[in-house]
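These notes are about the structure you will find just below.
Only a single protein chain was left out; the remaining protein chains are all shown in position.
A and B label the chains in the order they appear, each numbered from 1.
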Amino acid sequence: MLRVRVASQEKWWLPLAIGGIAIVVGIIIAVVIPADSLFRPTTILVASISLMGLGVVTGTAGMIALCQLSFAAVGAWIVEWFSVNDIWGNIFGNFSFVVYMLIAGIGTAAIGVVVGLPALRLRGVNLAVITLGIAAAFDLTLQKTSFPALVAGEHVARPFGLGPDFGGDKGIFIFAVVVTVLVAIGITYLQYSRWGSSWKSVAFSERGTASAGTSVQFAKLTAFAVSAFVGGIAGGLFDSQITQANFSSFSPLQSLGMYVLSAVVGSHLIDMALLGGILFVVIPWILQLFKVPLEWSTVIFGVLGIQALTTGSNLGTDIRNGLRRRRGRALVPTEVGLASSDAIAAVEIPRGTGKVLLDIKGLTVEFGAVKALTNVTLAVEEGTILGLIGPNGAGKSTLIDALTGFLPAHGGTVTLNGVPLDKLAPNRIARGGLRRTYQQDRVPPTLSVGAYMRFVSRGQAKPSEIDEILAFFACPPVRTPLSLVDVGTRRLIEVAASIAAKPQVLLLDEPAAGLSHDEHVAFGDRLRQVPSRYGVTILLIEHDLDLVRSVSTSITVLNFGEVLASGSQESVLSNPEVLKAYMGETELL
Amino acid sequence: MWLNNVVAGLTPGATYAIVGVLLTLMSQLTRVVNFAQVAVGMFGGYISLTLVTKMHLPIFVGVTVGVLVAAILSALLGWIIATWLSEASTSARSAVTVAALLFLISLAFILFGYRNQPFPTIVAGPLFKLPGGAVVSKVTVVVIVLAIVITVGSWAFLKFTAFGVKLRAVSDRQMAAELLGLNVKMLNVSVWFVTGAIAGITVALVGPSASNDYVTLSSVVIPGAAAALVGAFRRMDLALIGGLAIGAIQGLFAGFPNLLIIRDWVPIIFIILFLLWNQRKEVWDVAR
Partner (left out) sequence: MSLKLNDVTVSRGVGPVISNVTLEVTPGEVTTLVGPNGAGKTSLLESLSGVIGISGGSIELDGVDISKMSRRRRSHAGLAHVQQGRMIFPSLTVKENLQLTARTKADMDGALALFPELEKRLDSTTVLLSGGEQQMVVLARAFASKPKYILLDEMSLGLAPVVFLRLIPVIEQIAKTGVGVLLVEQFAHLALKIASDALVITSGHVSYHGAADALLKDPELLKKAYLG
């Protein structure tokens, strides 16, 4: 299971293989173990599936949802309703239950999307409490309406005509194994897909996600939908086991407990979700064996939870780190060698085609009474590198925020190749050809280099092109986890990814900040080639004036939100006003 | 008739309001949503119950000890969080209180057994009749007054005392406060202590009339959180109004048996819509 994490591209069949083996093992267990001992193992699997769902919305996408068992209740309810009313029974025969479960999953997913809507505007604890409030309201409703089977006084017909007796319990266990394996495989593949990358990205930085061209709303709602789907499946499976559900199995308090368990084990990892399921069932069982009151199990969970949360780690991470150390794979950050060579250094500062690509007219940004930008007019010529400099607080980052759609209330106009960008959302602007990097670290450490590159470039670059860009900037290869890469190199990867997206214009906000002086020089050498080699026009914000001088076709100076000077390097850098702005002299002295 | 129901709903409503105000205070001052807020009070309540019924101590002594226990338990939890999670996010800190909530409920089962016993009554009986026949009980008035006193008292304490200024400073900028030499840990723990004590007092007052199994009692934190949500965990006045409104609405709908399902959903849906409307202007500002 460990290797699946790193070698996703090459061993794509690994999850399927492991799943197949798991099913075989499950069948062996079902044959060997007496039927009356199979109840708990089945419950373990049901709990594991619920934890996997939480692992998606909370563990991966970073949104605390405290209603996971409510989703299970919905799933169970839908399955029971279809079963009690014997819908399409004659069409599907013994497969009816499976059909009902699928419908339950889809129905619960739809509800999950509705529950996720507040997440588009509300975050953190506000969102958590809302999901808890929904769970509580739903619990009260369930207490009143109850479940269809209970109301009808019936028991749900088990799948495939399995009987309610112990013989049926063996079949149910195998059924549970198959369902768990299918869910686990599905989630594993989803985690590696674009959806999974968008979840990890949105958990780390919403701004970074939008600037990568991905809709934050879509990422959040799909996370909720998948976790609800999985929750609904768990509920349906639970119903196949007990055949008659009631509200007490799905209380808000138990949803809270599930959340703590998920946080303790780190259930976004499939094997950890399984471990969580085992803990959930086995610990109370062991206590029962020793005639200890059952409540001690929750005490244990409580203490474990407090311990895990105070150390900020979880069992999954601890175990994986421990195993890595034992195998000798120490967590040494990979070193990067951005070195220069004469060949690379020989390229000249790019000259433009003369056509204006990014046209900024009269850009004004005000935060209340504070004028961050006043009447900024700037034209970026195709094929050039424009250096934007100015003292701290001059408004450079505000300018980039305004250009890329994060300050929709700005005055003035911004046009890219004739297309106005003013009212567009940040992810649309990114997809429309204007990309940016960030001064702060917005590269999610939970992805691999390759997954991040693919996520940002959105299919614009072939795998060979991605490898080539990474090599050009001396970045680690695609299989490297970003958590092992230092901050300075992560910024380079951000630059590489943005270039791989093939934008028309790329805004770089202090990309070399984490690099040593020699690496600054090497970076500059490579940056000079970007317009001609990749067809990307660059606007560069930098404090290192050596770097700016080595790459810029033209320079613009910003001071207190206004353009102080703009033009060729020679004219701007010898301008006494510019020197004064940097050194703090004023006419009053 | 319906007025009677609404009035009956004001007792739980005032309880939600108190819990909501406490949660708001804690959220503002100690960056935590304290899911164990009522559970500590529950635990203290059962300690006093044990002292009064098993050891035959006078009610006053039993309740005082119970309130102290609630305060100390709360302070202990706060100390753990302030020591090991002092720079962690609100979510991480709040998650620890969830674990503590489960811990306290289970410990209550273990220590106090499974059978429910009635709490010793401190305040009971009707106080006066409204025109129209609705009866207002003493407990209702006492709890509403307590809710108002806590809200106004906290506001006044924070605004007018030197200690309150320090608390507000820590709430604004913890690092800057530390650099000025303020004892952030002690300030945090004292807030936990006081809110724990208030929770203990509230449970002692409403315990007799409310359901008193460990789970139901501790779960009052959920509608309390809904009340705090009305003020976005920032405004105590809205939490107070929100709590009373939730109680009143629930009471009102109790008179319409066929609308009971809607009654369960009205508060949370209203709160969600209110919050979304309140935050409609902030799109990217608060996003990382």
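Heads up, the rule we're going with is that a contact is a pair of C-beta atoms (placed from the backbone, for glycine too) under 8 Å apart; a residue touches a chain by one contact, two chains touch by 3 or more.
Quick caveat, the model's predicted, so the values are computed rather than measured.
J.: For the full complex, can you list every visible chain touched by the one that's not shown?
T.: Listed by label, the shown chains it touches are A, B.
J.: For the chain left out of this view, which of A:Asp86, A:Asp318 or A:Asp546 touches it?
T.: A:Asp546
J.: Tell me which stretches of chain B touch the chain missing from the display.
T.: For chain B, the residues touching the absent chain are 162, 165-166, 168-169, 171-173, 175-184.
J.: Please output the residues of chain A touching the missing chain, sorted low to high.
T.: The list for chain A reads 333, 370, 391-393, 486-488, 510, 513-514, 516-517, 543-546, 549, 560, 573, 579, 582-586, 588-589.
Please note the rule applied: only the chains that are shown with their structure count from here on.
J.: Taking each chain's centre as the mean of its CA atoms, how far is chain A from chain B in angstrom?
T.: Taking the mean C-alpha position of each chain, the two centres sit 35 Å apart.
J.: Under the stated contact criterion, what part of chain A meets chain B in this complex?
T.: Touching chain B from chain A are residues 64, 118, 121-126, 128-130, 132-134, 136-137, 140-141, 144-145, 204-207, 216, 252-253, 256-257, 259-260, 263, 293, 295-299, 301-306, 309-312, 406, 408, 426.
J.: With touch defined as at the start, can you tell me which chain B residues reach chain A in the complex?
T.: Checking each residue of chain B against chain A gives 27, 33, 35, 80-81, 84-85, 88-92, 94-96, 98-107, 109-110, 215, 219, 222-223, 225-226, 228-229, 232-233, 260-261, 264-265, 267-268, 271-272, 275-276, 279-280, 282-284, 286-288.
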